[in-house]
Every structure is written in C-alpha cells, then in structure tokens.
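This is the structure I want to talk about, given as structure tokens.
A protein chain is absent from this complex, but the other protein chains hold their places.
Order of writing sets the labels: A and B. Residues in every chain begin at 1.
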Amino acid sequence: MDWKRAKIILILVFTILNIVLAFAWYKNIKVEQVSQQTITNTGLIMAKNGINVECPIPKYKGKDYILQYEESPLNKSKIADVLLGKGYVKSGNDTYTKDTNKLVFTSDSGFEYTGTGENSVKVYTDSKDGINAKFKVLASKMNLPFDEFKQDYYPDTKKVNEKLLIYKGFYKGYEVFDNFIEIQVINKEICGLKYQYKKPINITARRDINVIPVYQILITKMTKYQGIDICNVDMGFKGYTGVDKETKTLYEGLSWRIRNTDGKEFYFNARNGEEIK
Amino acid sequence: MKSKILIFIIIVSVMTALFAAPALAASNIVKITRPDGNEVVEKPIFSICGVCTYDETFIEFQYWDKVTEKFQPLETTDGDLTFKVGSSKLFGKNVELKYKGENHIKVIAYTKATKEDPQTKDYTITYAAEKKSLLDNIRNWLLDKF
C-alpha cells in the first residue's frame, strides 16, 4: 500500500470537503440575515410615512423557535400574607382584601395588587436600583422566580412621585413577553403590582418554518400608525392569551415587539405577521 | 218502589255491560286496514294488514275453495298458516289469490283468552286481469300467432 500517496489524496479530499461544509455553514448563517441595504431602505420608507424609527432594526430572518411552558402554580396564601399582611379577608373567588388593599388572582399564574399601607410594600426609595433590590427580597418571600425576569424599560410617567418599572421574562437568551412584572411606585410605596408567569421549560427549533423579518412587518403593518416614534424593536416569545379555559402546557412561537416612545407595545406573530393583541 | 226499580235497572245494565264486554271484545281483537272493504285488484298478490288491540294476537286466513265448497286455510306468501302478532300490534301479510274473479277471504283473529270465540271478518277480493290496451291485446295476439 502506498500510504504516502493515499494520504496526500485523502488530505486533498477532506480539505475540499471542509471548504464545502464551511461554505454551506456560512450560507446558512447568511440566509438568516437581511442585508444592510434593506434595513437602510426600511428606515427611509418609514420616515416617508411619518414614522420615526430611532432604534436599530433586527436583521433576523432565520428559523422559528418554539418555547414550551409549564404551569407554575402560585402560593396564594403566601402572596396574600406578604402583600396584605395579617388579617386579610377573602372577599371573592379569587379576591383578597384588607382595608383598601386588594389582591386579585387573574388566573392560576398571575395576580394584580392595588393598594397602600402595608409595611412590606414600603420601599423607601425612588431609585430604580433601590426598588429593584427591595422587590427582589419581596419576591423571594412570595416564592416568585425573580431571577427569570430582567428589567425591560421604564416608561416616563410624567409624574414626580411616581415610578413605573416593567420587567419581562427571560429564558436562554430570549425574551418571554408573556411573563411580566409591572411595579408602580408612588411616594416610595408599591401601590400597584401586576404579575404573570408561566415556567419556560425548553426551546426547540421549528423545522422548515422561518420567521418573517421585522422590516416587512414595519412596512406593511406599522405605516397605519402615523406620527409615532419607534424606540425599540426586538424579538421574543409571545402567544395568544385570553383563551377561555385554563391551559396546562403551552407552546409558543416567536414574535416581534415594536414599542413607541409613549410606551405602547405592538406585538406581531413572527410566522404570519398577524398582530397579537 | 221507584228506588227499587232504579236499583234493578242499574244492576241489570251493569251485568249486561260485564257480560257483553267480552262478547263485544270478540269483535274488536283486530282492525283490518287492508283490504279496505271489498276490493278489486289487478295483481294476484294481495296484502292483508291490520292493527291489533291486545299485546298478543293469533291470526289465520282462510279462502273459500270452489272445489270443496268449504273454507280452507290460506297460506301467506312466506309460508305461515297461523302467525302471532306481539306487542307492536302491527301486522301485514301477503297472500296469493287463488282465482281470477271473486275470491272470498276470511280473516280469523283471537287472543289466548278468546281462542274459542274468535273474531272473523269476511272480504270479497275480485282479481280482475290487468286491463291491457286494445293495441297491446292485438300485439300479443299477433306475437302469439307468429
């Protein structure tokens, strides 16, 4: 056996194979991105229609992904203890009240709190970091997985004593829009709290289905909202909520979120471009 | 006096009703819906249908045999001489008419209780041959000839 010649031939063959594979890989990634020219053109078209896009437009047009959720039941009594304190009364099927404070469980995975007065919700600070730290403590007392959330944005409430903090869920590098926390702080007290959380379990790629790149959605769907300024465009998981009966396991695909400077969010299903309300 | 006569009349009418009822019942075991009186038909197969009053009725058919000059049992087309009608109270059987022209058919119906005193109904079914048109008759005669 002439090993020397064989080896030379094999090296040649595998080098070519590597180049071909690298090329395919590169193409794979390249296909998943929109060209810069398209992005620039989109900005111009939007401006012509009276919409100001102040943020970078994502170029992603690759695969759709599926996020699988699981129900994560809330410990209602613990949450009521923390937010309302001792001596609360169950005034409805899912409503707990104490004086003027009200805690309503909107579903098995979410609740809304309004009120003032209880010590635990006094945060004694106006700064975002301070509120963040204080809420982290509260959350651990209520067994809420605060570490699966990240700060999203801070709408300008235009009131001096009022601060509004919005957190969105976060999992494996993707935003999970259906998980959210909204904290409203007035006069250094938490006066309003909205919470919704379903536990993400895994993310899988969806075969053969690519998302619609967001520039197409901007051009076709957003031009009807004239005169707005878009300050944020990003991608995450959001599904169709508001179905009548309780669900157990959930699968959601990717969606695009477009937010304007007033804080209004528009969500679009990334597979078919439908607006998700 | 008057009251005595009244009581007597009441007793008599009650007794009559009690004894007459079974006798009347003998004539109400079955109501025949076909034949509807005496019928004239064009086909040899004829349906005898009816509705019974009680939950279990036995029915037989007879025809007047011109040879023996007696009523003979008439078999239904599915081979029954006597058949039973159950709680549905509904029946219908086909019989084959024996003769062209007049057929005298007797329907006999009884329950277990009235076996000895059945209800009978008589009908005359005239089997008229199918009316053929003149043209058909000529055609048939010609076809037979050649």
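Everything below uses one rule, namely that a residue touches a chain if its C-beta (ideal position, glycine included) is under 8 Å from a C-beta of that chain, and two chains touch if they have at least 3 such contacts.
Note that contacts and distances are computed from a predicted model.
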Protein name as given in UniProt for the chain not displayed, "Regulatory protein YycH domain-containing protein", "Iron transporter permease", "Aspartate carbamoyltransferase" or "Lipopolysaccharide transport system ATP-binding protein": "Regulatory protein YycH domain-containing protein"
Which residue of A:Lys4, A:Lys48, A:Lys86 or A:Lys224 touches the chain not shown here: A:Lys4
Positions on chain A contacted by the hidden chain, ascending: 3-4, 7-8, 10-11, 14-15, 17-18, 21-22, 24-25, 27-28, 31, 64, 66, 68, 204-210, 239-240, 242-253, 269, 271-272, 274-277
Touching residues on chain B - with respect to the absent chain: 31, 33-34, 36, 41, 47, 49-51, 53, 55, 77-78, 85-94
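Keep in mind that, in the parts below, only the chains that are shown with their structure count from here on.
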Centre-of-Cα separation between chain B and chain A, whole angstrom: 88
